[in-house]
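Excluded from the complex is one protein chain; the other protein chains are retained at their positions.
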Amino acid sequence: MAGIADELVERTARFVREQVIPLEQDARWGAHGPSSELVEELRAAARRAGLVAPHLAQEDRPALSMRDMAEVFRAAGYSPLGPVALNIAAPDEGNMHLLERVANDEQKAQLLGPLASGEARSVFLMTEPDNGAGSDPSLLRTRAEPVQGGWRITGRKWLITGAVGARFAIIMATTEAGATMFLSKMERPEIVIERVLDTLDSALPGGHAVVSLHDLYIADSDVLGEVGQGLRYAQVRLAPARLTHCMRWTGAARRAHDVAARYACERMAFGKQLIDHEGVGFMLADNLIDLKSAELLTDWCADILDAGGRGSQESSMAKVAVSEALYRVADRCVQILGGLGVTRDTIVERVFRELRAFRIYDGPSEVHRWSIANKIKRDVAAGG
Amino acid sequence: MAGIADELVERTARFVREQVIPLEQDARWGAHGPSSELVEELRAAARRAGLVAPHLAQEDRPALSMRDMAEVFRAAGYSPLGPVALNIAAPDEGNMHLLERVANDEQKAQLLGPLASGEARSVFLMTEPDNGAGSDPSLLRTRAEPVQGGWRITGRKWLITGAVGARFAIIMATTEAGATMFLSKMERPEIVIERVLDTLDSALPGGHAVVSLHDLYIADSDVLGEVGQGLRYAQVRLAPARLTHCMRWTGAARRAHDVAARYACERMAFGKQLIDHEGVGFMLADNLIDLKSAELLTDWCADILDAGGRGSQESSMAKVAVSEALYRVADRCVQILGGLGVTRDTIVERVFRELRAFRIYDGPSEVHRWSIANKIKRDVAAGG
Amino acid sequence: MAGIADELVERTARFVREQVIPLEQDARWGAHGPSSELVEELRAAARRAGLVAPHLAQEDRPALSMRDMAEVFRAAGYSPLGPVALNIAAPDEGNMHLLERVANDEQKAQLLGPLASGEARSVFLMTEPDNGAGSDPSLLRTRAEPVQGGWRITGRKWLITGAVGARFAIIMATTEAGATMFLSKMERPEIVIERVLDTLDSALPGGHAVVSLHDLYIADSDVLGEVGQGLRYAQVRLAPARLTHCMRWTGAARRAHDVAARYACERMAFGKQLIDHEGVGFMLADNLIDLKSAELLTDWCADILDAGGRGSQESSMAKVAVSEALYRVADRCVQILGGLGVTRDTIVERVFRELRAFRIYDGPSEVHRWSIANKIKRDVAAGG
Partner (left out) sequence: MAGIADELVERTARFVREQVIPLEQDARWGAHGPSSELVEELRAAARRAGLVAPHLAQEDRPALSMRDMAEVFRAAGYSPLGPVALNIAAPDEGNMHLLERVANDEQKAQLLGPLASGEARSVFLMTEPDNGAGSDPSLLRTRAEPVQGGWRITGRKWLITGAVGARFAIIMATTEAGATMFLSKMERPEIVIERVLDTLDSALPGGHAVVSLHDLYIADSDVLGEVGQGLRYAQVRLAPARLTHCMRWTGAARRAHDVAARYACERMAFGKQLIDHEGVGFMLADNLIDLKSAELLTDWCADILDAGGRGSQESSMAKVAVSEALYRVADRCVQILGGLGVTRDTIVERVFRELRAFRIYDGPSEVHRWSIANKIKRDVAAGG
């Protein structure tokens, strides 16, 4: 597969450089993400380039391994709009992964096609406001009551990425038998997008919304997998989703570094180029180290998943280390650019804000550290 | 003065709590700062409360010492809109300070009244794009050519805080005799606000703009101070301006901490309150330490300025340490709030963005460290 | 008192420079601290200089305030041997403080004289091995059983500073009524110094030992204070003891900085003085900031104690922040000195090791952060 991946990486890199980056200053990229129109324009370009959801199985080749995905996704992430263009962004990419593993044939037939082609977008309705489910999924408050032939769901969700404009939803709700996943189309009167939140990050279409569910009826045939297995399925989605975040954002951080490195070689201050000031040069050196470490940890964890491992602890380790390393990179780039760094005249400002959010999305560092520590405890108890 | 300061601090704190904070979610506070209308509303409230520019000499008392200002400004900064309301925000506060020390009587009579009352706003046209003046003011590219009875200025400035809506400008430009400061009203066809930059921070009215000067005629009577003394005057403005930044933003960081501390006492996760997780509690503990250190360093430097010192090294030390400490506080608060922290549903998101910018405004940390190191070198050479 | 303190500080600084520093390379300063002989030599010099226990009340003046002590102790700490010379080192300094507040007149008459004059040394037998008392004093395992006319104590203590050569001991042991403090002379067959530990730090006479108590009889008249009040008395000792640690070690870190700054101005590398490399200059700048912050936090807390406050939270804040700041200073100094820094050819190597230990002695940072967080929680609950 190395040949295929290399070629894909090269094509992806060129596509991002030539077709995505020029659209980064487009006014349609607003505070709540790129507009539907801009997304469509980006995806049309990706279609022409044969780069829509390139990690999935194609007619002439199987799906990419996680390790190969890592290379391609990093190339795509070199622009924060790249993953959206290629249809490999959250939450769709993770939702496709989940559906492939858990949905039945009928559900797959109905949902995976439009998702994979980038024609439709989807949402994952899990996190909740008001002391509900967040890092601790056991706090789930949205309830699904059994009714004739199905379920009736009521609750409120928030930080729902991409709700505006999404066609399908995967909904997590509690039942007597435990957390359960349900499928629904979004355009129903019982699903209300209350508001779109203003957030630090702004790369994903539709932004992050508050969504309430009012007596939403779901037929038994629209249960995803088995009743009561929701938390287990969430785990299925989790480790790879964390890792694809790491991949995409490593690309973005690398971009910020390249912008800062070029600036440091051009900008003069106090009689020499910025990069010749150790205060700046050392930051760039640390960037390279952090970027390489991020890449190595991601690839290490990808190999484990490719070998069939669950990668639970490993993906926690990668998530903490990569998100924090990339954030340091972005932070240093802002600092190197000085006044320019706090403006949106370069992409660095957006990357910085994305990466601040990454330290929280998919589990804040603290939750991962806690679960790694628990694993250490179990290992010591087992004589490790 | 302690009695006066204590009373002022208490009144300021109450004013911010009761009249400013309720306006923080007002839609007129946009990406480029609060609108003129919102500013006017805030200032009208401050006028009613007798809290406009309270640090200046009043009929019944002299101006506040820097040390007393520190207390009042911290109280005002508890909302990012507080300093604007009280008319003690950058750049006006620093401009008033400069004019009081350098302007002649006629200039003072004309400018200081409307500035002090909060009726007019002013700008400081110093920093430049395209490898011009920034942290290194010797790179100044805007030129003032002598003409009959005055000067003709051409150049481009950027990151000019508050340009939109400002009435007066202090312009720094080079002459044969060196950098020089000039005064002008803003409403002139030769002064063009090219665009307002999108920036991380958003607390100051008018945002930060690119401003170009096209053959702008300035009469000799509108030179501020002496020709060729511009860099020296900039120093006059600098140390206190740095320190008032420290004061205001310490208030903002304290606010973020209070929000996060309350949240940590309410939010449950994994069977206990967030604050009972050491991962969170330790962050709050570090916040207290950083906030106290920031306060002590600011007060120490204020005492030096009050005693007549130039405080050049000391204000550099305070600026680096305080901006970095407060940033850590804000960053931890975002992290503690988790998903909520990346949204604008609390003020923490704005404070975080302000404080990221503070590590760059008024000289990035690196420039200050460099100048502190130079001082150490001189001290060692002097046998220190 | 300012005049007295200033003069004392100046005299102390001169004494350390002229009489203590020259003895730092003396071979009698070994891995377990300076030998008794060297201590005696240092103290004799201090006696001649009128600088033994200068913080205590003297014939012509009262005891120093904590704030004045801060200045004097910092000056003394400029050499790691300075506090030993002046008889203001741990544990004697803290023991004197405790005895003054808790001992009865008879006990004071017997113990305080020889301690204050530096003729005798004392130990504080509190911490224990094998899951006994440490940061968590409630784990105390040494037991005192009531017997006719007194108590019989059995247990094992460790990390007992200064045991070898000490004349008196304050012993903490549990009784039915709770932890209790007992007084004893050290030279008794029931008290066995099992071994002296090899430790990172090496500034205190006698090092740190393991001491076992075998059926040690203590008469009722040798109970210190009241039975069952031991933990409360430990608190009396704690806050000031933490703070005097901060004072002394700030002097040591300042010394390391001075050594490193001079070296950086002399040593050439890659075509210029080390200090002109920003990588080095910035470290020195950060040193100055850390040293000043340490000083300000210590003084702030000293003022609170002088005003009669318990300073429990404040001394925890100071202890964490000061120990970590000073450690960073020492670590940077080692780094600046390069190969020289890892050798004992300068005092920096010893200071580094002392300061690593300081992050643990008198409560590791983690315990203090935990107690600060608890205080934040109580404050929020109280509506703070």
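In order of appearance the chains are A, B and C, and numbering begins at 1 in each one.
By our rule, a contact is a pair of C-beta atoms (placed from the backbone, for glycine too) under 8 Å apart; a residue touches a chain by one contact, two chains touch by 3 or more.
Note that the structure is a prediction, hence the values are computed from the model and not measured.
Colleague: Give the residue, chosen from A:Ala321, A:Val342 or A:Ala357, that touches the chain omitted from the document.
Modeller: Spelled out, the listed residue whose C-beta touches the missing chain is A:Ala321.
Colleague: Of C:Arg74, C:His208 or C:Arg255, which residue touches the hidden chain?
Modeller: C:His208
Colleague: Among C:Leu23, C:Ala49 or C:Leu139, which residue is in touch with the absent chain?
Modeller: C:Leu139
Colleague: Please give every residue of chain B in contact with the chain that is not shown.
Modeller: Residues of chain B in contact with the hidden chain: 277-279, 282.
Colleague: For review purposes, identify every residue of chain C that touches the missing chain, sorted by number.
Modeller: Missing-chain contacts on chain C: residues 31, 127, 131, 134-136, 139, 158-159, 197-201, 208, 266-270, 277, 279-280, 331, 334-335, 338-339, 341-345, 349, 352-353, 356-357, 359-361, 364-366, 369-370.
Colleague: In the complete complex, which positions of chain A touch the hidden chain?
Modeller: 261-262, 265, 273, 275-276, 278, 280-282, 284-286, 288-289, 292-293, 296-297, 300, 317, 320-321, 366, 368-370, 372-374, 376-377, 379-381
By our rule, only the chains that are shown with their structure count from here on.
Colleague: What residues in chain B touch two or more of the other chains?
Modeller: Within chain B, residues 280, 366, 369-370 contact more than one other chain.
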